[in-house]
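With one protein chain withheld, the remaining protein chains of the complex are depicted in position.
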């Protein structure tokens, strides 16, 4: 599915090295957690996959195709086969929840009938059936995050890239969402999820790729959030 | 410090009841966790305090003053005495990290000398000293969140309202930030923090106010995230 | 693209206009004001040209003949003059006719004319009109050479004055028109560009969700066209009403000022306005959107 060879990413003009010599192979149907400290390069990793950024070095193949070499007009078709949950949601502010989710179908020219059928189903799945006519500004943080999730799933894409999809969700809702992602993964979709939720990573025991300052420091099947003894101790007042 | 009497908040035109008959008293120097499921009303609670929203019913006093009755031109002065960390960061996109933090000082007409002294100090505290000349779009999610934090603290406000301040941070950075907030709290500031991070709440053992669909269902000194036996079990694949 | 997609695109364009009411009103107002300016200049130039044409068409060469020229020679002269290149009309005016005209013309000084009534010192003449006023002096030169022509007059000073005046008006008017068209296009393109800039975040999100450039561009394009059209229609209505009123008022109070009153050129202006509005809207939004599609 995904084949990353010696990829580096340097952001100009400040020459920030976000990723360095990354080598990863992800098979179809895998579920991968991407972990690492704030600023380690997780979002950058995902951005390279959906071609928001281009690698500075190395090669990045999805389904055998070099993402960086894609013609400009083929990019939308790549993105339609990827369901992306953005860290900052990226909802269209002047469209209702329904329209935001429907938009991912509209770009594929799905029929209006199809849209009317699928959107409510997926909104039901993320627990937002009642908020279908709300605008993003009328939603709580977690609700916005779930709209983003619904939009990523509505298309039934073979690859799902989730950037911190439970960052604004309470533990219970987080687990519901994780169950959903797992179900979709079991139905065949590949999932790559960047997360800080150590309890979730530890609970689900999937492949874990750990980044540290742009380098892969661990790539472990059925891994945990951290191999270090226990999280740093702080002495509360 | 804060006195909330029979406050309700209904969002129109959809008549969403976000808060219902809230009664809370928070003393100066307290540290309060605000917990509850996604959409429970945590952000709304905070928004009423910094007067982004007005209560539909009831009375809300900060330092003895009715926030809803404040004259329009006194609102900025209220907000300057509150350090707010927003769930969606609310950084100014076309200003550097330095300028975003400095802005909270500029509104108080701090001297340029003061600004040059204080801003680097607080950026150092949140671990962003190196990124001072970056724009928000050039930062990772967690880095943006810490800029918001730095901006909230730079003014040394007596009241800090934090909406999910660790949602985009890894456990280690989260604990560092929490240690920072606790230190400021120990120095006298009142802190109200909405959060989903159950491990943090459980670790720090502060007063916990739990919201459920707009109502306070628990208000407990030295409380935990959830009184229920253990978080719902999910059976990973 | 499928019909349902087109329907969606059309809906989007409408939604864009409604959602950004402020921007839309601003854009339509700007289009209207710019096109109004344009129309005004266009009509002014039209009218100046018309006026210049009217004045020019009254210019002619007068060839005074020798006294007592025999009739056959007059006929021969008539033929010779008609043969000159550029001559469009030739009229023979006897000195009796000339005196009559003079009397009619000089109301004030008719005393003098009464005094000379019996002796009529005037001469027979040919009045020669030219197809193109520019040729008048050349024609006058050739006519002067003909036997039997005593003197040629073609109001040299007035002709030159008029020719340079009309060329000033024509070229100046054309330059003005071009300047105004450019200004209008720029102002409208600016207005549309601003509405696009205001939504660049939206465009970036759409691209990330897999929208093709076409799907993003079309609603903007249609929106631009609709805004341009709206501005043009408002302008056309205003111009129609305003100009009709001016024509009416002028014909009532200043009937001698030649104003363009036929519908044909005015309809042309209106049509130009509407086509202009649409084209400007389309081009403006296409150009503006292009740079934001590189996401």
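By letter and in written order, the chains are A, B and C; residue numbering begins at 1 in each of them.
Please note the rule applied: a residue touches a chain if its C-beta (ideal position, glycine included) is under 8 Å from a C-beta of that chain, and two chains touch if they have at least 3 such contacts.
Being a predicted model, the structure only gives us computed values, none of them experimental.
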{"item": "Partner chains on view for the chain not depicted", "value": "B, C"}
{"item": "Omitted-chain contact residue, chosen from C:13, C:36, C:128 or C:149", "value": "C:36"}
{"item": "Which of B:131, B:151 or B:196 contacts the chain that the document leaves out", "value": "B:151"}
{"item": "Hidden partner chain, residues of chain B it touches", "value": "50, 52, 73, 75-80, 84, 86, 90-94, 103-104, 106-109, 111-112, 151"}
{"item": "Missing-chain contacts mapped onto chain C", "value": "22-23, 26-27, 29-30, 33-34, 36-37, 40, 102, 108-109, 111-116, 119, 121-123, 153, 161, 164-165, 168, 176, 180, 183, 186-187, 190-191, 193-195, 197-198, 250, 253-254, 256-257"}
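Note that only the chains that are shown with their structure count from here on.
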{"item": "Geometric centre: closest chain by C-alpha means", "value": "A"}
{"item": "Distance from the mean Cα position of chain C to that of chain A, given in whole angstrom", "value": "63"}
{"item": "Where chain A and chain B are represented by their mean Cα positions, the distance between them in whole Å", "value": "27"}
{"item": "Length of the line joining the C-alpha centres of chain B and chain C, rounded to whole Å", "value": "67"}
{"item": "Residues within chain B bordering two or more other chains", "value": "none"}
{"item": "Residues of chain C engaged with two or more neighbouring chains", "value": "none"}
